[in-house]
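Everything on this sheet refers to the single structure shown next.
Of the protein chains in this complex, one is absent; all others appear in place.
Coming up: chain A.
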Amino acid sequence: MRKLKIFSLILVLSFGLLLVGCNSSSTQGSSGADDPIKVGYIGALSGGSSTMGVPGKNGIQLAVDEINADGGINGRQIELIAADDKADPATSATQAQKLINEDEVVAILGGPNSGTVKANSEVIAQYGVPELITIAMNDTLIDPNSATFPTTFRMTEDNSYDIRALAEFLIGEGHQNIGVIADNTAYGQSGTESIKKILEEKGLNVEIAVDHPVGAKDLTAQTLKLREANVDAVYVFSLGPEGALFMKTLKQIDWKVPVVGGRGLNMKAFVDLAGDAADGMILPTVINPNKPEAKEFIEKYDEKYNDDPTHVYSSLGYDSMYLLAAALKKSDGEGGDALIEALESLKDIPTVTGGMDHTASFTDDKHNAVNENYIIFNQVKNGAFEFYTDEVESGWE
C-alpha cells in the first residue's frame, strides 16, 4: 500500500513537471534567443534502406557538431531530431506531423527513399515548413507543377541527371544498342522508362528491357535474354542483391559485356555479394576522393562513424546540413517563409560532393541544389569501389 502511495506521488509529480515543461516551451516558442534551433530528419534508420538512411543521418550529425562548435547559427545551437520512417510512406507522413507539431522543427531534411519523401513532403508542404531532400533521387520529387514545390528543395541530383551522364559515357565508349535490367517495382520501372526516354533522345537504341521480382534467387533467364538481344552494353537499375546476382550470372555464362549501373548500387552488400564478378562495372557517384574537401570529409567521417564505404549517403547528409545552415544564418534561425526565401537566395555554396569546383545554388524556380559537372564515375575493382574519372559531362537539360 505504501509503495503504491509513493508510486502515485512520483507519477503526479512527474506529470506536473511535464506540464510545467510544456508550458515554458510553449510560452517561449522556438524563437527564444538561447533555445536551440530544431531541425528534423526523416529517413530509414532500420530496414533494408538503413544502409543509406543511417549514414545520411550521421553525415548530418557531423555537420551539426561542426557548426555548433563554430558558434552555431548566429550564436544559437542546432539540435537534430531524427525520426525513423522504416522506409514506409505512411510512417514517414506521421513522423512529419510529429516533428512539426510536437518538436516544432524549423526545417526537415528528407531521407533516402523516394516513396517516403513523396508522402512526407505533402504533409510538410501543408504546414509551410521547408524540406531539404538529402538522398532521394526520383525526378518527380521536385516538380514545378506540384503543390509541394514551394516548400521542397533537394541537395542530391535526380535520376535523369545520372542517366544523362551515363548516356554520354556510353556514347563516348562507342556503344549503340543498350539493354536494361531493373526490378519490377515502381522504382525499377520508372527508372527503366527514364532510361529509355533519355537514351533514345541522345540517339542510342534501347534494344531490350528485362525485369525481375525483388528478392529473385536466379537471373539466368533475364541475362540470357539480354545476351540474345546482342546488346553492346547493359544498364543495371536493380538494387544491390539482384545487381550482384546479375553480375555473377554474367561471369557464369562468360559474357564480357560492359555494364553501367544506377547510383543505388554504391553499397557494401553489392560488392560483398558480387565479389570480383562486378569488376569493371561503371557507377555514378557524388564524391571525388581527389577533391581536398571530399578527402577531408572522408577522413573525418570514417574516424567517427565508418559505416558508409562509398561515402555517397553520408556526404549528401553533410552537404545538406551545411546548405540548410547557410540559409538559417540568413533567416536568423527563423523557419517558414523567411527560411524558404533564404534557401532560394543561396548562391555558390561550396560542397564536399560533386566535381572539383562544384558549388550549389537555389533560385525561386530551381529547387535542385546541384549545378553542372556534379557526377563522378566509380569503377568496381577487386570487389571494391574505386575512383574512375571525374571528366564526366553532366548537367540539367
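Convention: a residue touches a chain if its C-beta (ideal position, glycine included) is under 8 Å from a C-beta of that chain, and two chains touch if they have at least 3 such contacts; residues count from 1.
Basically, contacts and distances are computed from a predicted model.
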* If you look up the hidden chain in UniProt, what protein name do you find among "Branched-chain amino acid transport system permease protein", "Probable chemoreceptor glutamine deamidase CheD", "Hemerythrin domain-containing protein" or "Phosphoribosylformylglycinamidine synthase subunit PurS"? -> "Branched-chain amino acid transport system permease protein"
* Among A:P144, A:G174 or A:G215, the residue in touch with the chain that has been omitted -> A:G215
* Residue in contact with the excluded chain [from A:P36, A:G115 or A:G275] -> A:G275
* To do: Out of A:T51, A:S114, A:N138 or A:S331, point to the residue that touches the absent chain in the complete complex.
  => A:T51
* **Residue numbers in chain A that touch the chain omitted from display** => 46-48, 50-51, 184, 210-213, 215-218, 220-222, 224-225, 228, 240-241, 244-245, 248, 251-254, 268-273, 275-277
